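A single protein chain has been omitted from the complex, and every remaining protein chain is retained in its original position.
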Amino acid sequence: QVSIIMGSDSDWRVMEAAKAVLDELGVASEVDVVSAHRTPQKMVDFARGAADRGVRVIIAGAGGAAHLPGMVASMTRLPVIGVPVPLEKLDGLDSLLSIVQMPAGIPVATVSIGGARNAGILAARMLGAFDAELGTRLDAFAAELERQVDGKAQALRERVATGERAETGA
Amino acid sequence: QVSIIMGSDSDWRVMEAAKAVLDELGVASEVDVVSAHRTPQKMVDFARGAADRGVRVIIAGAGGAAHLPGMVASMTRLPVIGVPVPLEKLDGLDSLLSIVQMPAGIPVATVSIGGARNAGILAARMLGAFDAELGTRLDAFAAELERQVDGKAQALRERVATGERAETGA
Amino acid sequence: QVSIIMGSDSDWRVMEAAKAVLDELGVASEVDVVSAHRTPQKMVDFARGAADRGVRVIIAGAGGAAHLPGMVASMTRLPVIGVPVPLEKLDGLDSLLSIVQMPAGIPVATVSIGGARNAGILAARMLGAFDAELGTRLDAFAAELERQVDGKAQALRERVATGERAETGA
Amino acid sequence: QVSIIMGSDSDWRVMEAAKAVLDELGVASEVDVVSAHRTPQKMVDFARGAADRGVRVIIAGAGGAAHLPGMVASMTRLPVIGVPVPLEKLDGLDSLLSIVQMPAGIPVATVSIGGARNAGILAARMLGAFDAELGTRLDAFAAELERQVDGKAQALRERVATGERAETGA
Amino acid sequence: QVSIIMGSDSDWRVMEAAKAVLDELGVASEVDVVSAHRTPQKMVDFARGAADRGVRVIIAGAGGAAHLPGMVASMTRLPVIGVPVPLEKLDGLDSLLSIVQMPAGIPVATVSIGGARNAGILAARMLGAFDAELGTRLDAFAAELERQVDGKAQALRERVATGERAETGA
Amino acid sequence: QVSIIMGSDSDWRVMEAAKAVLDELGVASEVDVVSAHRTPQKMVDFARGAADRGVRVIIAGAGGAAHLPGMVASMTRLPVIGVPVPLEKLDGLDSLLSIVQMPAGIPVATVSIGGARNAGILAARMLGAFDAELGTRLDAFAAELERQVDGKAQALRERVATGERAETGA
Amino acid sequence: QVSIIMGSDSDWRVMEAAKAVLDELGVASEVDVVSAHRTPQKMVDFARGAADRGVRVIIAGAGGAAHLPGMVASMTRLPVIGVPVPLEKLDGLDSLLSIVQMPAGIPVATVSIGGARNAGILAARMLGAFDAELGTRLDAFAAELERQVDGKAQALRERVATGERAETGA
Partner (left out) sequence: QVSIIMGSDSDWRVMEAAKAVLDELGVASEVDVVSAHRTPQKMVDFARGAADRGVRVIIAGAGGAAHLPGMVASMTRLPVIGVPVPLEKLDGLDSLLSIVQMPAGIPVATVSIGGARNAGILAARMLGAFDAELGTRLDAFAAELERQVDGKAQALRERVATGERAETGA
C-alpha cells in the first residue's frame, strides 16, 4: 500500500525509519532506489505505474537539489510524501526548499528534514482515514507516545528531586 | 470530508484557494477560523472531534510562529496538511519552519509557502486513493494542466516568432 | 515560584542550566516534561493551573517546530520565557523562529538559542522587581560576573606579557 | 512602572503599539529616545537609574545592529524586553539576532520582529503576576481576544456560505 | 544551436533577456515552454531529442522547486544552463538552491538569480570556444561593455564635479 | 583543453575530483594555484592568455569571498565554471553567492557547493557538444551511472527483504 | 585623500552619501566608476597607482558578487573600505558576504549594507587619528549627533504627553 523510494542507497540510513514505523503500525510497504537524475526512465515508469499496482501512498526521500518527490508527484495522482534528506552541507535546507516549494498544481506533502519516521506515520494516517482498524492502531500509537513521555517526565522529576536531596545531604 | 481552518480571518486571502480547488474537484469542504493562541479551547475541541464528525483530511493555515497545524495534528489521528501563510516579514520562512519541523511522532504534511491551492489538491489526492471517481477527476485535472501549458507554450512560440518577423520587417 | 518545563527529557541537557542558576540565586523552582505534541492534555492542564498553583513565571524549552512556549502562553496570563533548544540540524534557527514570532496578543519572552541559564536569570529579574532581597542578590550576581571578567582579563594580559618576554628572551 | 525606550524617534511608528496596549491595560508607562550609539552617556544614566526611579520593567526597541536592549540589560537588574525593529533591508533578522543572542549572564526578553504590542502585553504579564487586579484585566483581555476571533470566524463562515449560495443561485 | 526553455510562460519576463543577447551576438536560438511538473512527457521528449536535433546548449529557467534544468540535464549529454527565476517569496533563494545543488554525475551550469542575460552570454562563450568568428564577436562585446562603463564613469565624474562647482557657485 | 585553477592549494582536496573525472572521460587538463587576492598579476596573465594557449574551458574553485571565477571570467571570453569551495564556517553559502551572483555581462557557470566532480563533467559536456567521440563517452558514462544505481537498488531491496525474512524467522 | 569608487554608476544613489559626509567633514575626495568585471584593466591601474597618487583611504562600493573592494585591496597596501550595495534581490546579503569574507592576508573594512555614509565617516576616523584638526571635527560631529537625538527625544516625549492630554481632554 505504501511505496518508499529514495534517490540514493545512501539515503537508506535516513529512510529506513519510514519502513520501520510502517512495520510497527502493520502497514505493508515496499522499498526501492529510484533516482530522478541517474535513472530517469525508471522514475517515469515507477510513477506512472504506481496507482495501477495498488500503491496508495508514495514516500520519496532525496537530498540537495531534491527533485524525486516532485517529479514523481507530477506523474501520478497519488499523494506523495517528500522527505528532505540532509547532506553534508546546508543542513538539509536546500533539500527542504527543493521539495516543499512546488508550483501550483502538483503538491508534495513535505515532512521535516530527515523526518522519515513522520513520513511513515503520515502515510498511515492517510490510510487510517479509510481503515477503522488502522485508525484504532494509530490511536493506540498516540496513547503510547503520551505514556512514554509521562514515564520520562516522571523519571526526570525523580532525578531532579534526588539531585536536590543529594546536594542538601552533602 | 475536508475541513479547512486558519489561525486568523486575514489568512483567508491565502486559504480561499484551497476551498476553490476542492470545489473545482467536487470535494465537499467546510471552513472555519481556529486560533491555536487566541482560541485554544476551540482548537482542542475541533481537533478531538474531527474524525468522529466524518472529516477525513484537515487543512490548516497559519503564519509566523505557526502552531495551528502541528497542535491540531497532535490531537487527531487524521492527516493534517499545513499551509505556511507568509506574513509581512521574513517571506514565510518562519511559518514554513514552524510547521514543517515537527518532532517524530506527529507529522504535518507541509506544502509551499502560501500554497493553499496545492493543499486542496493534496487533500483530494488522499481521498482519491480510495475514490475511483475522484481519481478520474484528478487525472482529468492533470491532463487539463498539461493542455494549458501546451497552449501557453504555443502562444509564446508564436509571440517570439512574430517578434522576430516584426523586427526583420522593420 | 518558577516552573521549568520542556518538550522532551532530552532537552534537560540544555534546560538544567535554568534550574542551576535559579538554585544559585535562591529562587524556588520545579521541573517537568510537558510535550505540546505528545501530551497535549497535560499541557493544557499545566498551563491553565499554573497561576492558581502560585507559579509566577514559566520557563519552557523546546526544539524544532517548538510550540510549547507559545501554546502555554496562550493558556495562562503568566509571563512565559521560551528557550529555543537547538536540534541536530539548522542550529536552532527553526526553534528560535517558532518561539519568537508569536502573533499579537500572546507574547513569549524569548532568550538566545540554548540560553537556559539566561532564562533562569530573566525569571529572577522578573521576581526581583518585586522582591528587594532577590534584587540585592541580582546586584551581587552582576558584580561577581564583573569581578570574574576582570580576573580573566588580568590573567590574559599576564599570559600575553609573559609570552612576549619569553619570545624576547629566546 | 514600565519605561519604553527606543534607539531612534523613527522607531516610534513600531513602538507606539507598546504604549497603546499598556494604556488599554491601565499600566502606567513613560517614553523616551535613548540611543546606545549616539547618546551612550544618556543610556548609561538611564539604565543605572531605572530601578531606583521605581521602574519595574524596561521595553527597548532598536533595529539593525540593535545594541540598546542588551546594553541596558547589562546596567540594570530589571527585566528588559527587546523589540527587534525591522529596517529597510533583511526584514529585521539582523535586529532579532542582535537582540536575542545575548551571552550567558545578561538576558533580554525578546519578542517578535516589530512585536511592540506583545512587548507591552509581556510587561503587563510580569506586573500582573504580582498585581491581582491587573491579572484580572489580563484574563479579560484574553477573553476579549477569544471573543473577537469567534466573531471573525462566524463572519467568515457566513461569507463562505453566502458565496456558495450566490454561486449556486447564479 | 541554443534551445531556451522555461517552466511557465510567466517566466518569459525574465527569460527573454537570454534570447535578446543571443540575437545581439548572432547566435540562433529557439524558445519553448516545457514544464517538468505539468508536462513531464514533453520534457522527456525534449531532453532526449535535443542533441540529435542539433542543439548544442540548453538554457532552462524555472522558479521555486525548480526541477526543470536538473531533470533535462539528466536526460541529455548536452551542457544545460540553469536560470533561477525569482518568485514572489524568498527572492529566488529556493530556485537557486533547487538548481545549483545537483548530485554528482549530473551538473547544471547555474547563473545568478534572474540572470537570463548571462545565461545567453554563457551559451555563446561555450559555442565561441569552437567558433572563431563568434569568439571575435564576444571580444568585441566585452570591449563594448568596457567602453560603456568608461562613458558612464566619465558622466558621473562630470556630474560630481559640476555639483561641486554648482554648490560653490551658490 | 581544460584548465583547472584554485585560489589555494588547500582547495585541492575538493578540486581533485574535477581532474579525476576528466581523466576518466579522457579529457586533457592542467592544474594550477592562482589566487585572485594573493597573486593578482598571475591571475591577470592566466586569464588573458588562456584562449590563445588553446584552453577551451576553465574550471575555477574558490572559497569565502570567492572572487577567482568571476575575475577570470572578466578577462577571457572562454566559459568559466565556478566551484564554491566550502570553508570552515557558513557551509559554503558565502562561496556560492560570491560566485553565482555575477552582474550582467560576465557569467560564471556555477556548480554545487564542493561540486568539483560535476565541474569536470560539465566541462566535458561543453567539449562533447563538438566532439562526437567524447559525446559517446558521455553517453556511456550516464549509462554506467544508471547501471550502478540499479545495482545498488537491487542490493537494497535484497537487504530489506532479508531483514524481513530474518525478523519473520526470529 | 579619499578615493570613492563603485562598480556601476547605478551605485551612485547609494555611494553619494560617502562623498556628502566627507564634504561635511572637510575631507577631500574623488569619485570614479571602476568595474572589477567590466573594466578589469582600469581597476588594476587604479589600485596599483592609488598610494603613489597620495590617496590614503579607498572606499569601494559594489553589489551582488561584489568583487571590487577585495580585488582593489589585493593590489594596494592602503586600507580599503567596502560598501555592500543592495541589489533587487537578497537584500544585499550576497553583497555583504562577497565583501566581508576575505581570505587571510587581504582585509576589507566592511560597513553595513548600503552604509556609504558610515564608510565616509570611517575614512575620516582613519585620517583623524593622524590629523588633530579633523579629530576635533569628528568630536564635534559626534556631539552634534547626540544633540540631534536629544532634540528628537524631547519632541517625541512632548508628542506623547500631548497625545495623552488630548485623549484625556476628548
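Annotations
By letter and in written order, the chains are A, B, C, D, E, F and G; residue numbering begins at 1 in each of them.
Heads up, the rule we're going with is that contacts are C-beta pairs under 8 Å (C-beta built on N, C-alpha and C of every residue); 3 or more make two chains touch, one makes a residue touch a chain.
Only a predicted model underlies this, so the values are computations on that prediction, with no experimental measurement involved.
Residue D:H67 is the one among D:H67, D:R117 or D:R137 that touches the chain not shown. On the side of chain D, the interface with the absent chain consists of residues 7-8, 36-38, 40, 44, 63-65, 67, 70-71, 73-75, 90, 93-94, 97-103, 105-106, 108, using the contact rule stated above. Although one chain is not drawn, its touching partners on chain F can still be listed: residues 8-9, 12, 19, 31-35, 38-39, 42, 64-65, 88-91. Residue positions on chain C in contact with the hidden chain: 86, 91-93, 112-114, 142, 145-146, 148-150, 152-153, 155-157, 160, in rising order.
Methods note: only the chains that are shown with their structure count from here on.
Among the remaining chains, those touching chain D and also chain F are G. Homomeric contact chain B/chain C is classed as same-residue, with over half of its interface positions used by both copies. Interface repeat of A-F: among B-C, A-C or E-F, the matching pair is A-C, sharing over half of the residue-numbered contact pairs.
Here the CA centre of chain F is 37 Å from the CA centre of chain G. Here the spacing of chain A and chain D, counted between their Cα centres, is 39 Å.
Averaged C-alpha coordinates give centres for chain B and chain D that are 32 Å from one another.
Those residues of chain B in touch with two or more other chains are numbered 8, 35, 38, 64-65, 90-91, 93, 100-103, 105-106, 108, 112-113, 142, 145.
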